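For this depiction, one protein chain was excluded, whereas all remaining protein chains were kept in their positions.
Going in written order, the chains are labelled A and B, and every chain counts its residues from 1.
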Amino acid sequence: MGQKLLMKGNEAIAEAAIRAGCLHYFGYPITPQTEIAHYMAKKLPKVGGVFLQAESEVAAINMVYGAGSTGTRVMTSSSSPGISLKQEGLSYLAGSEVPAVVVNIVRGGPGLGGIQPAQSDYFQATKGGGHGDYKQIVLAPSSVQELYELTVEAFNLADRYRIVVMVMGDGILGQMMEVVEFRDKEPIERPDAPWATTGHGCERSQNVITSIHLSPAVLEKMNLSRLEKYKQIEEKECRYELFNDEDAEFFIVAYGTVARIAKSVIETARQEGLNVGLIRPVTLWPFPRKAIDKVMGTAKAFLTVEMSAGQMLEDVMLSVCGRKPVYFHGRMGGMVPAKEDILQKLREMKEQLG
Amino acid sequence: MTHEIILAGFGGQGILSAGRLLAQAGMMDGKQVSWLPSYGPEMRGGTANSSVVISDKPVDSPVLSNASALIVMNKPSLDKFEAWVDKDGIVIIDSSIVDRDVKRKDIESFLIPATKIASDMGNTAYANIILLGKLIQERQIVTLENFEKALYVVLPPKKHHMIPEEMEALKIGMNYADK
Partner (left out) sequence: MAIIFQKPKALKDTSMHYCPGCTHGIAHRLVAEALDELEIEGRTIGIASVGCSYNSYDYFGCDMIQAPHGRAPAVATGVKRSKPDSIVFTYQGDGDLAAIGTGEIVHAAARGEKITVIFINNTIYGMTSGQMAPTTLLNQYSTTTPYGRIADLHGYPIKVCELLATLDGPAYIERASLADVKQIKNAKKAVKKAFQVQMAGLGFSMVELLSTCPTNWGLNPLESMNRVKDELVLHYPLGVFKGESLEV
């Protein structure tokens, strides 16, 4: 490991992207992620890259579509209302299998909502916020170090699978500072992109990037081939962290900042005789069902904690599949679950289950 | 040992940068640190606060719901955060702005007219540093050596000429005899 810096989460994302070889950034300002744009505006021109402030989030994601179509590593970032505007572009990127990295530093909604942290874009991110049958890989870092490492990884995954990878953090992660230890050399994988529209140079046949296939049979075939790819990703790319999972009876399932809060509850809970473990999904899609299976032996119940009305909760319930009770604690609108409230919920669970 | 510190006051009083300085110095001391600011319209003059964690072990949560130390530079912040302070925790109050002491008996407090002292020094921007001085003196959160180095990292180069004065302000805070 190399240089250590105290860095804001948003800046760590931007630095990670540049280190991953992403020299093209298109975006539109929105709190709480604008530091990404500031950082890119400052750094990219110095390394021969392009920072462009687009006229809208819609234009920005389509600039990403254009740059990604040439096989160029490209990124945009925004926060919830802006990500809603990008859904059209995300659907096109998925339909034409153009790789790109999109960062969502989530704030409370719906509508213009607020600017404080939230996790209420989980459905939009993991179930396909745009139209059509498609998926995007969703990475959920929970520290500034992880924002850096997973952003680098996002570019590798995007290229490997020709897919959109969303790095999704909440406003706290974007705004907070922690120590980041940078690697001397990034593990960059860049497969060839023979599909890219770079100009055929009169040397190869025409490349076309498109998502329109008016023949139902052809369109279904395209969808089926993507499903095959999604299946592969589900098999190979699930990531999660288990904490205190050996013999725990109650498992908190939480991601991002909330997973950190949950972790800080566990020691106190143990002192009270509550044997609590943590499952922290790192990929939200694909959702790490295996992690749930793994703890099913000792688990008496699960508690999903989110900064939402209960979105990941549905994936947890699908994974648990009725085998054990699933409880929920959530806060919304920028309110953050407090340790004491999580503890209280765990106590209630114990009481109910005996 | 884990220090969970909340700094709170009006936007523009240097609340966020005081937190950053602690975190930066803590990192240089080899500790695990996190710094979390309030963000948004607060930056334009409303209330601002930042949470700093400095610990020997990895920081579980950067989001605080209690604190071992509190620095307040306005009354609403004292009203809001006094209850958050752990038993035997410490509160440092800028008494040129806040007109009361803590109400609780199970916490330690220090009243320092930091803004007035800083104003007498010729620059109210040192008030936050004076308050930090007292906190560092009482709780040894970071080393002086690394605090000075942190100033060079956190302040933009055009303000580096002020660092000797900042360190002087820090020492005034450290040596301020209260009550």
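In this text, contacts are C-beta pairs under 8 Å (C-beta built on N, C-alpha and C of every residue); 3 or more make two chains touch, one makes a residue touch a chain.
Nothing here was measured: the structure is a model prediction, and the numbers come from that model.
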Shown chains touched by the chain that is not drawn here: A
Listed residues A:5, A:37, A:209 or A:307, member touching the removed chain: A:209
Given A:56, A:225 or A:352, the one touching the chain that is not displayed: A:56
Contact partner of the left-out chain, one of A:10, A:34 or A:69: A:69
Hidden partner interface residues of chain A, rising order: 24, 26, 50, 52, 54-56, 58-60, 62-70, 72, 74, 88-89, 92, 96, 197-203, 206-212
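Throughout what follows, only the chains that are shown with their structure count from here on.
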Whole-Å separation of chain centres (CA-atom averages), chain A against chain B: 34
Chain B partner contacts - residues on chain A that touch it in the complex: 4, 6, 31-32, 115-116, 171-172, 175-179, 257, 260-261, 263-264, 336, 338-340
Contacting residues of chain B [partner chain A, same complex]: 20, 23-24, 27, 32-37, 39-40, 59-63, 65, 153
